[in-house]
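Not every chain of the complex is shown here; the ones you see sit where they belong.
So that you can tell them apart, the chains are marked A, B and C in the order they are listed, and the count of residues begins at 1 in each.
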Amino acid sequence: MEIVFLAFILILAIFLGFELINKVPATLHTPLMSGSNAISGITLIGALVSAGAEQSQMATILGVAAVTFATINVIGGYLVTDRMLGMFKKKKRELSE
Amino acid sequence: MNVSIIINIIYILSASLFIYGLKELSSPATARRGNLISSLGMFIAIVVTLFDRGIVEYQWIILGIALGGAIGAAAARIVAMTAMPEMVALFNGFGGLASLLVGWAALFGTGVTNFTITTIFLSILIGGVTFTGSLIAWGKLSGTLNGQPILFTGQQIFNTVLMAAILVCGVLFTLDPSNSYYLYVIIGLSFLFGVMFVIPIGGGDMPVVISLLNSYSGLAACAAGFAINNILLIVAGSLVGASGIILTKIMCKAMNRSLSNVLFSGFGSPTTAKGLIEGTVKPIVAEDAYYILEAASSVLIVPGYGMAVAQAQHVVKELQELLEKNGAEVVYGVHPVAGRMPGHMNVLLAEADVSYDVLLEMDAVNPRMENFDVAIVIGANDVVNPAAREDESSPLYGRPIINTDFARTVFVLKRSMASGFAGVDNPLFFKENARMLFGDAKESISQVVREFAN
Amino acid sequence: MIMMIGVPKETHGSEKRAALTPSDVKKLVRLGATVQVETGLGEKSGIADEGYSEAGASIVTDRSTVLGTSDVVLRVRKPAVDEIPKLKKESVHISFLDPFKETGLIEEFQKHQITAISMEMIPRTTLAQKMDALSSQANLAGYVMVIIACQKLPSILPMMMTPAGTLKPATVFVIGAGVAGLQAIATAKRLGAKVIAFDTRPVVAEQVRSLGAKFLDIDLGEIEQTKDGYAVELKPEQIELQKEGQKKQIAASDVVITTAQVFGRKPPVIVTRDMIKEMKKGSVIVDMAAESGGNVEGSAAGETIVIDGVTIVGDGNWTNFVARDASVMYSSNLYNLIDEFWDEENKSLKLDFENEILKGCVITHGGEIVSEMVKSLGR
């Protein structure tokens, strides 16, 4: 039964993903890409479970490596996105002053 | 209620934050907040996961997080503004690698069914492709690798064979998950496939490729989610997967290309025009022109014969009004020989009721050219040809021109790369700060005007 | 009894217009009237006698026949006094009459029991607009004045940025933005001039701007307009305020066109000699109403003169420059008037003196002055 639920969730999420991005100005292409890339670092959650579950040494090693890489992705992704958007904001503010 | 339910409820919240964040990220006014919201979602998801019953060993986790966090933060801080796209590629590659590792690690978990194995295979495959693909993209963008597309005969066949091999290994692996030999082969092949996927694509198209790989890394996370039975991974991964594909399509559209054209044509290599003229022609679409104009506080419009041919004077006036409403100063720089008769531009601009006060002579605009945020050259060519200033061999040499190339940004609106009345090439089109908005001038400006409206 | 409509040739030397055009002859015939025109009627506005005869009019060589046998006589200008006796008794005479000044003429109409209709007295109501010859002619005059100014001005109106330097646009200042003034504004604007206008009636500002021109704001205090849309006369101190406000604008203008009028009064003097002195040499002033006094000090009725290097055009009779179109419009005004009061059944003109329009424009009838306005003036 669980698989049904998961499938339902998958389908809904995919539809939602399609709908969310409707019309993006080109200036936002890169930040949006970077921001959603950061979200894809959600695999970190999985990595945490793997790393912490003490299943086997191999799993832990893999898990810790995964945690490291995923964290780079998450932290780096969010910060870079923020920097990009910060520039954008400033330019706009300059104008309004 | 047990911990798992609480965790999952938090996951729901976190997913909602991702969704909302993504939505806000796609509009300029809210993008930054969107990113913040999405990172908040990530934060609570991480924190709550640490309470998972299954997690018993923290020291390694802390180490991993600390290490990864430090690297990520440092990289994000240090990277130069211009190098951001390649940085994103790198991050993305790491994300893919992480998914690969998570999938791999899941092999050692409990309750490994046929279904789980399939998803593990998928997460390893997609994660691997994303990893090496992103690395190559990073190399091409940063200049570490040559940006030229690499094409060789038999490429198609090679890739087909590669895919088949991966598939076969996948089936074998599913049948016998304990045999790690297949696993290593799959990892190797997926790495190879990632490389093969990106090398035939030119450096100029890398942003599209990165966006596509980003979508893949979402799918990888999604597959990993199935493998370890984690809803949040599934939701967030499929969100990124789907929205990434849409974004990729949008980016292709903005370049007036199809996705398959980008991926398989070997196009997009940086080009250099022959002869003395150096640099790349950088086309721009109305939408982007709008974003630049919207941020401009002083705009120079330089009309030429093409404005007359397109009968674009009325829309030009409309654009002027919109820019002014937006707080920008707008003036027209009218070159004495613009058009095909003396006063040609005057006739048209008067028809469109452009106030005489904003019509400036060449000598009035040239000294302050550096201060214009944008110069919009509308169907003019010879009268803005810097060869008249720079190139002694040009038949135009010595004729005074409007030095739009000194403005911060120049938009040139014309239908093609064709020359004007004098029949000579125009180096302006190749300058660093020039953007070509191709198409009939009236059409192009109408489009920009519409962007202002939205 | 079929109604006979007659049109004599214009006698005034400089008058080129014809009171009726062939296309309106056709329409009158269709109404059921008979039309006779004096030979050579349309000559000066480019209409041959054949045009009229083809349209169904009979061409008459003898002027007195036209005058003496017609039930309705149509013309442009007021008739010579000595032609009134030649008219058929109780006939209707329609033309411009200048009834406030021409008391002798009015008396003569009275004496001969002619029903005299004055085209300048057509009221300015919505319904009468189609018969309003003052407007139709003023409209054309507005265009003509600009063309004449262009021709006299030693420079061009539009701006031109050329390899041989930039020519600035000429500045045209229009004083009085009634029917003629607005058309002058539109025409000058079309030619690319910088146009500024002034009028005492505040409602006009929006109209001026609706033509893309600028309105000169001068605060004159309270201003009214009559229910017919005419301006009221300004108080002397207001006229002074106006002059003061316009001084600078006049000095800065290449062309000044004055059309300021107050119905039934002598036009105010707005441009004085010292203002003219301040203008650039070669500038042009067109004084629309020079013939009835004018807005410009020193302008000569019917003439173009140069004062202090400034050309002052007071030609008057503006629409004669575009005589064909002017005839078309005037003739159409007349036709609309006749058509409005045409009795379908009897195929004749039936004047209902209770009608608002006729109350305004019929001056004499049955030996009496019936126009309240003219009467009140007579007292």
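Just so we're on the same page, a residue touches a chain if its C-beta (ideal position, glycine included) is under 8 Å from a C-beta of that chain, and two chains touch if they have at least 3 such contacts.
Note that this is a predicted model, so its numbers are computed, not measured.
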item	value
Copies present in the complete complex, per labelled chain	A x2, B x2, C x2
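FYI, only the chains that are shown with their structure count from here on.
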item	value
Intercentroid distance (Cα basis), subunit B paired with subunit A, Å	17
Inter-centroid spacing, subunit C versus subunit B (mean Cα positions, whole Å)	68
Shared interface positions of subunit A, touching two or more other chains	none
Residues within subunit B bordering two or more other chains	none
Residues of subunit C defined as touching subunit B within the complex	158-167, 169, 192, 194, 212
Interface residues, subunit B side, partner subunit C - complex	334-338, 342-343, 345-347, 350, 353, 356, 359, 361
Subunit A residues touching subunit B - in the complex, by the definition given at the top	2-3, 6, 9-10, 13-18, 20-56, 58-60, 62-89, 91-92, 95-96
